[in-house]
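Below is one structure, written out as structure tokens; comments come after it.
With one protein chain held back, the other chains of the complex are shown just where they sit.
Just so it is clear, A, B and C label the chains in written order, and each chain counts residues from 1 on its own.
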Amino acid sequence: MAQSRGYRVIAEFSIHPIGEGTSLSRYIRRALAELEEAKGLRLQVTPMATVIESEKLSDILSAVERAHESLFRMGARRVDFVLRVDDRRDKERRMEDKVKAVT
Amino acid sequence: MAQSRGYRVIAEFSIHPIGEGTSLSRYIRRALAELEEAKGLRLQVTPMATVIESEKLSDILSAVERAHESLFRMGARRVDFVLRVDDRRDKERRMEDKVKAVT
Amino acid sequence: MAQSRGYRVIAEFSIHPIGEGTSLSRYIRRALAELEEAKGLRLQVTPMATVIESEKLSDILSAVERAHESLFRMGARRVDFVLRVDDRRDKERRMEDKVKAVT
Partner (left out) sequence: MAQSRGYRVIAEFSIHPIGEGTSLSRYIRRALAELEEAKGLRLQVTPMATVIESEKLSDILSAVERAHESLFRMGARRVDFVLRVDDRRDKERRMEDKVKAVT
């Protein structure tokens, strides 16, 4: 499942436990720590999600899975996440390019 | 449908036409222009979406609807969007606070 | 913001309170009741969301806002939702057509 060299997958990940109170920041910090430990990912935290850039979708999916499991290890009983992926292979671009193109 | 004073709704909006080529930036710029014209919204463009902060959800929904319609006026035949809303009323916060709490 | 006659917007709505326990069904039932009261919407409940079909996006947005507010009236302190909209104006179709086309 190799991808063409140079192309980057850009994704967005938002995760939260359900039923562990309204303040989720300690859970989000843990999920972020898991993403940061993953190799080959560039990250940008936004107010609603974390943007992830990678050469390989599989690296994003592995990191997301680890982040997800880490919330259960913290005691969460129910965890929801949304992952949106934008994978463009006709043009090389990085996450900054997407913002520059529209602002 | 009034909301308590001081509380801010934080949302994220991602829109694109389907079937109008792989380069979408001119459509995204138009959608952003519509959001910027709306009163009372604070905006932050990210690589995957636009974060919107407002005192009223209804102002976000109106702006989103205008942005959506603007793509059809540009000639798009099919338009998809994703709107994620996070509305917390036990604590005042702005979009920057969400990032600070986790980084 | 009138749309061409005959074209239907098809959307998907998922809502939940955060911090009110892991069992959300009474909240979802209330949100569904609000959607059902709205005129002109066709609904289909799935395991992950409610699919909504309407002639007008504005009717969907109004119903979504009412559903959202209803959860705060039940006592929720933080409510998140995801609304995905697919609006195609080159071809008339209803929600069943989308399933038939791919199965």
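By our rule, a residue touches a chain if its C-beta (ideal position, glycine included) is under 8 Å from a C-beta of that chain, and two chains touch if they have at least 3 such contacts.
Predicted model, so just to flag it, every value in this text is computed and none were measured.
Across the whole complex, the hidden chain's contacts among the shown chains comprise A, B, C.
Residue-wise, the contact with the chain that is not shown comes from B:Leu24, picked out of B:Ile10, B:Leu24, B:Leu41 or B:Ala63.
Here one chain is not drawn; of A:Leu35, A:Val51, A:Val79 or A:Met95, the residue touching it is A:Val79.
If you put the missing chain back, the residues of chain B touching it would be 16, 18-24, 77-78, 80, 82. Seen across the whole complex, the unshown chain contacts chain C at 10-12, 14, 22-23, 25, 28-29, 32, 44-49, 51, 53, 82, 84, 86, 88, 90-91, 95-96, 98-99, 101-103. Contacts to the hidden chain, counted on chain A, fall at residues 1, 57-58, 61, 64-66, 68-69, 72, 77-90.
Just so we're on the same page, only the chains that are shown with their structure count from here on.
Taken over every residue number at the interface, the positions common to chain A and chain B amount to over half, indicating a same-residue contact. Per the C-alpha superposition, chain A sits rotated 180 degrees relative to chain C, a value rounded to a multiple of 5. Averaged C-alpha coordinates put the centre of chain B at 18 Å from the centre of chain C. Chain geometry summary: the mean Cα position of chain A and that of chain C are 26 Å apart. We define each chain's centre as the mean of its Cα atoms; on that basis chain A and chain B are separated by 20 Å. Residue positions 82, 84, 86, 88, 90 of chain B each touch two or more of the other chains.
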